[in-house]
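What you see is the complex with one protein chain gone and the rest in place.
Here the chain labels run A, B and C in written order, and each chain numbers its own residues starting at 1.
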Amino acid sequence: MPHDELKQRVLRANLALVEAGLVTLTWGNASAADRRAGIVAIKPSGVPYDRLAAEDIVIVSLPGGRTVEGAAKPSSDTPTHLHLYETFPDIGGIVHTHSTHATAFAQAGREIPPLGTTHADHFYGPVPVARPLTESEVAKDYELHTGRVIAECFRGRGIDPLQIPAALVHGHGPFAWAQTVEHAVENAIALEHCAQMAALTWQLDPPACTIPQYLLDRHFLRKHGPSATYGQR
Amino acid sequence: MPHDELKQRVLRANLALVEAGLVTLTWGNASAADRRAGIVAIKPSGVPYDRLAAEDIVIVSLPGGRTVEGAAKPSSDTPTHLHLYETFPDIGGIVHTHSTHATAFAQAGREIPPLGTTHADHFYGPVPVARPLTESEVAKDYELHTGRVIAECFRGRGIDPLQIPAALVHGHGPFAWAQTVEHAVENAIALEHCAQMAALTWQLDPPACTIPQYLLDRHFLRKHGPSATYGQR
Amino acid sequence: MPHDELKQRVLRANLALVEAGLVTLTWGNASAADRRAGIVAIKPSGVPYDRLAAEDIVIVSLPGGRTVEGAAKPSSDTPTHLHLYETFPDIGGIVHTHSTHATAFAQAGREIPPLGTTHADHFYGPVPVARPLTESEVAKDYELHTGRVIAECFRGRGIDPLQIPAALVHGHGPFAWAQTVEHAVENAIALEHCAQMAALTWQLDPPACTIPQYLLDRHFLRKHGPSATYGQR
Partner (left out) sequence: MPHDELKQRVLRANLALVEAGLVTLTWGNASAADRRAGIVAIKPSGVPYDRLAAEDIVIVSLPGGRTVEGAAKPSSDTPTHLHLYETFPDIGGIVHTHSTHATAFAQAGREIPPLGTTHADHFYGPVPVARPLTESEVAKDYELHTGRVIAECFRGRGIDPLQIPAALVHGHGPFAWAQTVEHAVENAIALEHCAQMAALTWQLDPPACTIPQYLLDRHFLRKHGPSATYGQR
């Protein structure tokens, strides 16, 4: 089986979401792309996590979304994942959850601002909310349009998707991504934690504003890009 | 034992409530109906979950509520369950908990509105609060009247109990149901999660209003009814 | 060892507080009285829970508080426990914690009102806050005075300690009790849960008021006293 390792990684990423408390019932999915092979490995639709095995992970073509391997139907959110892989050429893994606090921000239609260095370590600015979908976008190709409004939001604001590797879908919940699916899981965990701390910060100090740009720079660039010094490199 | 499988399912449903963190001490119960056999299997009253075994599950007649099998006394909420089974002919499982956030909404007397797609995936509109019980309804046949005010609420508003498979009892807590007890447990979990996220959303944006009808339609009908596309069907 | 069984019960009660998430570090203690033997079994002072064994439980005389059995020093809160046993002759177990939400009420100096039936199932009215201790009461016999202000609060308001089996010490935290230490643990768990739900209810509906007296009666008397019908009796 040529895609065994990718399936194993996608399985582990999906299970890591449950372990981290980001996923309730079947409300989440993780995928990974192998761009050289032109495929994406993704969770099957609506399968309970405790019965999920590597062979259930579905392989679909990128672009196209045709099922290449696997008996199950891929996640209903597959068209969103595929559109993000097509639009953001540098990303290799995507995670979608309905994690409690990030979803509350999505439901309130509020971006998550950088109120501290925890945020700055992962997101180089506010995590934006894509615009609400119109009635016709929901009626037809809903999941594809979900990917499109995210891409539109990043393009419109000139955001580099590796500098702010997450977005909130209005009235729905968060998507997070990264160069690998393992890092996409970490970004989804960081996003939920930052959302929770932002709400608590506002409770303590309603007009709490964002950290200064120089602190945002310091933290984000300590961990990302050519001058990164964090970790064992 | 003719009802062994049903007892096993009701046992597992009761234990699943504890695992999901919806039940503290003995504050919860799950039941399942076998309408062909004219019976309901329900948790015994006040038995700690860690000592609960399948043979403790009590079988009562539907309608009637006479104990058919089992040495223990059935849950004190049995008349509520029976009235719901009698009034809502399509449901096959009922769950009652005092889960934290759904109970807070019940205590505040506020319905849980659909603020996002997580809600829409399970509940096709706001989860209503039944009217408070009067003094005489509490004094006599209290548990029966609890079922009656739920039924009255759904009838009065013309709500299909399979489209909004849960209700809040004023000053008390939530009931959730479904065609099977396994799905009733899932609805109770979804209800608690949606209640928590609704409260957090209001904290971020006090006048947060409900999602548009077309998004509610899209999500609910993606998972329910003849045009459902979610999951492995 | 004549008090082995009592020590085992007190050990299990102390560990149950940790399992229920009511105790952080060593901030809690449980005791049980054997009134016939004139003794109280109580947790030793400052011993980490993961090293606590039945033989560490200290036996002190009631009244008096002289160590009768055990090499360790009894909990620093022992004089509070002893005063409550002396003043409330019907109680047989006491639990003290710094559980998060009940302690927040104690720090805010607010009683926990009966906002729902969960509260009514355990506490037949608001859980009161004892008056703050004066400087001289803190300076000398602090722990004894802690017991005294609780007793004063119940006597002054004419509260039966078995009908409202808990109190908040102002700026400190909750004490809960019952006829047995096992039920005292349950009351401490219920208290924390009710405190959390009361705070959430007020967040949803600031002027949320208490449930009607007839509903309070119905729930409390369903579980307590001569007409109780709940459980397997």
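Heads up, the rule we're going with is that contacts are C-beta pairs under 8 Å (C-beta built on N, C-alpha and C of every residue); 3 or more make two chains touch, one makes a residue touch a chain.
Being a predicted model, the structure only gives us computed values, none of them experimental.
Listed by label, the shown chains that the missing chain touches in the whole complex are A, C. Note that of C:Ala106, C:Val127 or C:Val185, the residue touching the chain absent from this view is C:Ala106. Residue positions on chain C in contact with the hidden chain: 24-25, 27, 44-47, 72-73, 76, 98, 100-101, 103-110, 132-133, 135, 138-139, 142, 171-173, 199, 202-203, in rising order.
In the full complex, chain A makes contact with the omitted chain through residues 115-118, 121, 186, 189-190, 193, 196-198, 200-201, 203-205, 208, 211-212, 214-215, 218, 222, 229-232.
As a working rule, only the chains that are shown with their structure count from here on.
Separation between the centroids of chain A and chain B, computed from CA atoms only, is 33 Å. Residues of chain B found to touch two or more other chains are 203.
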